[in-house]
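Questions regarding the structure given below will be posed in turn.
Yeah, one chain of the complex is gone here, protein chain that is, but the others are all in their spots.
Here the chain labels run A, B, C, D and E in written order, and each chain numbers its own residues starting at 1.
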Amino acid sequence: MTGLVTLGEAMAVVASTEPGPLAPRTAARISFAGAEATVAIGVSRLGHPASWIGTVGSDAAGAMILGGLRAEGVDVGCARQEQGLPTGLMLRERRTADRTLAAYYRRGLAGSRLGPADVDEQLVAGARLLHVTGITPALSASARDAVRHAVRIARAAKVAVSLDVNYRSLLWSREEAAEELRPLVAEADVVFAGTDEASLFSTASTPEGLAGALAALGPSQAVIKLGAQGALAQVDGEVHVQDVVPVTAVDPIGAGDAFVAGYLAAQLSGAAPRERLRTAATCGAFAVAVHGDWEGLPRREELTLLAGDDVRR
Amino acid sequence: MTGLVTLGEAMAVVASTEPGPLAPRTAARISFAGAEATVAIGVSRLGHPASWIGTVGSDAAGAMILGGLRAEGVDVGCARQEQGLPTGLMLRERRTADRTLAAYYRRGLAGSRLGPADVDEQLVAGARLLHVTGITPALSASARDAVRHAVRIARAAKVAVSLDVNYRSLLWSREEAAEELRPLVAEADVVFAGTDEASLFSTASTPEGLAGALAALGPSQAVIKLGAQGALAQVDGEVHVQDVVPVTAVDPIGAGDAFVAGYLAAQLSGAAPRERLRTAATCGAFAVAVHGDWEGLPRREELTLLAGDDVRR
Amino acid sequence: MTGLVTLGEAMAVVASTEPGPLAPRTAARISFAGAEATVAIGVSRLGHPASWIGTVGSDAAGAMILGGLRAEGVDVGCARQEQGLPTGLMLRERRTADRTLAAYYRRGLAGSRLGPADVDEQLVAGARLLHVTGITPALSASARDAVRHAVRIARAAKVAVSLDVNYRSLLWSREEAAEELRPLVAEADVVFAGTDEASLFSTASTPEGLAGALAALGPSQAVIKLGAQGALAQVDGEVHVQDVVPVTAVDPIGAGDAFVAGYLAAQLSGAAPRERLRTAATCGAFAVAVHGDWEGLPRREELTLLAGDDVRR
Amino acid sequence: MTGLVTLGEAMAVVASTEPGPLAPRTAARISFAGAEATVAIGVSRLGHPASWIGTVGSDAAGAMILGGLRAEGVDVGCARQEQGLPTGLMLRERRTADRTLAAYYRRGLAGSRLGPADVDEQLVAGARLLHVTGITPALSASARDAVRHAVRIARAAKVAVSLDVNYRSLLWSREEAAEELRPLVAEADVVFAGTDEASLFSTASTPEGLAGALAALGPSQAVIKLGAQGALAQVDGEVHVQDVVPVTAVDPIGAGDAFVAGYLAAQLSGAAPRERLRTAATCGAFAVAVHGDWEGLPRREELTLLAGDDVRR
Amino acid sequence: MTGLVTLGEAMAVVASTEPGPLAPRTAARISFAGAEATVAIGVSRLGHPASWIGTVGSDAAGAMILGGLRAEGVDVGCARQEQGLPTGLMLRERRTADRTLAAYYRRGLAGSRLGPADVDEQLVAGARLLHVTGITPALSASARDAVRHAVRIARAAKVAVSLDVNYRSLLWSREEAAEELRPLVAEADVVFAGTDEASLFSTASTPEGLAGALAALGPSQAVIKLGAQGALAQVDGEVHVQDVVPVTAVDPIGAGDAFVAGYLAAQLSGAAPRERLRTAATCGAFAVAVHGDWEGLPRREELTLLAGDDVRR
Partner (left out) sequence: MTGLVTLGEAMAVVASTEPGPLAPRTAARISFAGAEATVAIGVSRLGHPASWIGTVGSDAAGAMILGGLRAEGVDVGCARQEQGLPTGLMLRERRTADRTLAAYYRRGLAGSRLGPADVDEQLVAGARLLHVTGITPALSASARDAVRHAVRIARAAKVAVSLDVNYRSLLWSREEAAEELRPLVAEADVVFAGTDEASLFSTASTPEGLAGALAALGPSQAVIKLGAQGALAQVDGEVHVQDVVPVTAVDPIGAGDAFVAGYLAAQLSGAAPRERLRTAATCGAFAVAVHGDWEGLPRREELTLLAGDDVRR
């Protein structure tokens, strides 16, 4: 029995390493990214079995992604290499020291081939948590059906469902997103959203109001991610706030997914809401202290590392 | 009046710098590529005005391509940044020290939007040479029409036409290519092809036979590129052979386009066939002695550099 | 008709990339720099035609500089490669994370050969702005004459003149600089100076006093650059202050020239003084957020980038 | 049921990337190595399940090794992180372009803690092949016992046994090695040795003689690795010779282990001796065409890559 | 006559350059480190002759260390290359932007062979200062005897003795350390300690109390290093406090040793206590503004560099 199952798209990432506009000879690093993959890696590093379902190309990028997930202990037994379509790719220009611009190569590529048949019923039904995001339903009709199918299985098997709203304006309009995601929110046990994302479903103007509005749709846990202001959660009707964990940041990308990973891992460990939020914030801090989406995520024994000073022994 | 006009697609290139399979943290360099762009740069470096026509995205990659061409003195006054579509991209895995595998992100992207309206009649009619390749007609219907349109203008204005067959099996079948390109060969004054490409139009089994067969279709100059075996040309009925110029090679990519650039630049300088081939081979040697498609191409005063020893002064 | 014409020296820059004293194996990056070249690039990126006049060597560094300016869309039709003299060079030791020490190789080299004959009368008379700095007159007698000649042409043709005082203590004494530059200030429409530079011409002790004193010499716009304190300008008798735009800084070099570029580009766009200063400060912020003198300068559509958060779409 | 099981030590590798003596600021890459780990990775990449047994430290290097093996699909379910002892490490000075000098940090460290209890009887008995090397028995008494135990299990379960002699002069004398390894040779079905290693057991002076002498001790397959001269094998009494596969080499390290991986993977695929040797030589070529011990090893679909030219499609 | 003599262990350092967990392909830099070597380099850069005594291996790392010290002008005439044992090594994982984890390879290696016979009586007796740390006595019995021997010589020759407590929990317990180091404190003229280290000898709870307690054991100068809070010293009964010098920090490692180097160099220059502390704090700032333990240390003429702005001349 696995701890967490998630499904979604993972893409190759090409990120320039020095700040500045792209120009011939620009140095870059290749890695991979995907909101759900980051959550699976984070949960696995914190000690809970995690499975990732998705479709990648049968190319070098696809092999890199599956190998990368395996390296992190994430089960990819239900992931698939699609023949004939390249793996999606994101080209990140590090425009200034702290501003990144991305171009996406994903439409109609391997990741969009995810479908209900990829969702192994036994795997989902046997998990303790199913995690989905609002990105996957926007990729293709089959991907949307895969998410719906997975949630249905989970609900039937009494597996807890987690949803990160993750609205992407390049993929669909706010209206489309709201229509598709509202039922998902309603079926989720825990939902994560930024204030802008929570506003898809509510006109509340404060984090607390937004959390309440989300919870009113169904979830017993509604977590509002507030970026540099930390986070606020309403859990079983009670409100908790969480500051960010201070750290020297080098790359803001991936903090939100790391936060979710920490929260869900702590939940799998049976931690109380306050501890879930603290672990979430710690994971967010690790993510921004290392380049890349998931590379910085902590292992369980590292969770205390940011607390102390940097000392020699 | 410009020397050479060419039109086609230019793409961003992400190439891993160390040999080996892609993996997270793989170092890469970003640059750009395109068979016609390489020819334009090569001709410009050798001292002849050159213009490139094409469509790129209005993104970081597109800006890099136009800036890169301008840096090389190539006129991009008729190139265009297309709104809303990303610039094409090629991901190159340097699998071993001398074997590279590429994944293409180009279908339906900005480069395929090239069309007849992009072909400035005055620019083409005022040039001394129009250079086209067999890649462009395979990109899209509008791109195919752009090539046809450009050739028509050139023929009408008595501008010499050059064609590099450049068959790409990922874009179309040999049958489709042969059907589309045969009329282009017939209208060209000079045609370049590898043996495999020349076989699209002939069943001859020797380089000399293939050159003769191509010339029989119309061109007064038919040049067969033989890779490590050099080249063979039939010019005005006479056959010339050319060895490769020996050099320490670091990257085989771009040699063929460099060869074409050298040949055409020498032709623009009024050189005799033997000299055209020698300049072509020298440019090919420069291309493989430097990483990247076009980065190594020689300036006129550098053409003699490979002949001598490396000495201090 | 071009927007801005400027003339001066551009040099190769070798900058160590890791903090610390130079030692064998120190990694470095090669680029180029020059106060006027930076202004030309900045104005061009913001959408106004710009021309740069100067002399570089006919060597690799000279070719790099001309290619680099062309890449940025800067017209170098009146720039010249001087035979037999190397292009100037600056060796920058990044001594600590935020302290850089430079050694200059410029005396008697190609850049000092700039002379009145290089100043194309038609080009200057047809521009909307002529920009000069206090560096060029200190390079050589002929360079000084070139600046005087350019200003004379501009004044005669009613082209606005901009002067950045840019005092360099390695090139001449404060007395020499004051004597040569005072008449230039008097002929300028807009003058830029740091407080230390403004003190060449005034004993005023406040930014406001210094701006007033400069304006009293002739210019209708006097702008005092205050580094981390922003800037203060007296424009047509009215005083404006501007804060710096906050940003993660990685390299303080080039901020002053970027500021000038932004100010002049906004002026060419017809912006009011307050908007000129805001654009200037934004350009300064971009410059320090990227390594190199000019590499970070913004394109027009990027001016708003620093305002928002770094978000995914 | 797994295809191949192997056991041994894996160490962190720190290798300087530029040729030359170590000096402050020398750039290096960190990876890992181990003869048996390389064989396991090679077999896994060629499509057969492989398991690696060994002990690493519970430190960053140990985590890197286990993650790296998992990424390659190698089962590490029976590998163990030892508390309190660091993972072994090898510091490689790339002294010239093709000469590497190594310093070893392994004595008494985590890898030497491997013992009989680590050898899962079910895992070994259920495999098709057990692969051991002459390095492991030299690490410690417990490691020697682990090898003996594994071979005993394999023999009892009729699992084929493969032995790579791999004599390491820093660990023991030729006399000690010969005494310990002779019984292992006798129990092996396939044995690999260089000429110098085969001379531990025979006074024959030719590769053919040495192969015959090894086979006379018991193994039905005796393979002599001849470096740049290829290899010679006596299989079921018949002699086969194999040339090296030509390739641009960048790093000679790891070729021997890659050869073994290719041979054994082909054997698992049921290939005839000639095909085993050809696959072995191809894997050796891949290994030297990429930096690192195992990084360059081919996947099954890549085996033909070195045969053709480097072409575009 | 030399200024400062010190003795101890120096090790190779392999430090990953990008934040994140170690993984195959992680980039690293190789250098060396050692608390006493850092002090010797710092004192030498500030203009005082310095000698370092220690044992390294006769391997690439040992040659790097001796060459590196010689490059800095440190006399290594009494240092020794030990045959047959590798030089110690430290593997640093830069886990996040500002947290580093280290694995040590030092037990029983070359550095532990330091013994009384290595301590040249004439060298120590002829120096103005002997500097020792609490690390060396913990390395081995012979190293402990070497320290005791050196202190005895110094005391007899009326050479001032400096001790940096430098407690390392990986090498010995607090009880062992306190027992061995207490007599050393008593014999020292100047002693440096962090608050945690000073607590080995006192139960005082404030920096001032700790300084007083240390001084009560014998030293006329007791300096408490307070990290980001600066330092506090009791010198001849008078208390002085010192803030840190603000700087952009990139690597916290080495700050404490740099502080000691600055303090002792100023003392050798005859500076008053307040100036010693100021120089110490400046050296600490330089150390954290450059990667590596000693690479950033200032030369005398650079001491003022951090005070001013970064300006062009």
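A few comments on the model shown:
By definition in this document, contacts are C-beta pairs under 8 Å (C-beta built on N, C-alpha and C of every residue); 3 or more make two chains touch, one makes a residue touch a chain.
Predicted model only: the values in this text are computed from it and were never measured.
Every visible chain touched by the undisplayed chain in the complete complex is listed here: A, B, C, D, E. Screening C:78, C:101, C:125 or C:271 against the full complex identifies C:101 as the residue touching the chain left out.
Within the full complex, the residue among C:32, C:52 or C:172 touching the omitted chain is C:32. Although one chain is not shown, part of chain A still touches it, namely residues 18, 23-27. Where chain D meets the chain that is not shown, the touching residues are 18-21, 23, 95-102, 168-170, 227, 252-253. Along chain C, the points of touch with the absent chain fall at residues 12, 14, 16, 21-32, 57, 59-61, 63-64, 67-68, 86-87, 89, 91, 93, 95, 101, 103-105, 108, 292, 295.
Criterion: only the chains that are shown with their structure count from here on.
Matching B-C against the pairs in D-E, B-E or A-D identifies A-D as its interface repeat (over half of contact pairs the same by residue number). Of all chains, C has its CA centroid at the greatest distance from the CA centroid of chain D. Here the CA centre of chain C is 61 Å from the CA centre of chain D. Chain B has its Cα centroid 43 Å from the Cα centroid of chain A.
The set of chain E residues that touch two or more partner chains comprises 18, 21, 23-26, 95, 101, 292, 295.
Taken as a graph of touching chains, this assembly is fully connected, with contact between every pair of chains.
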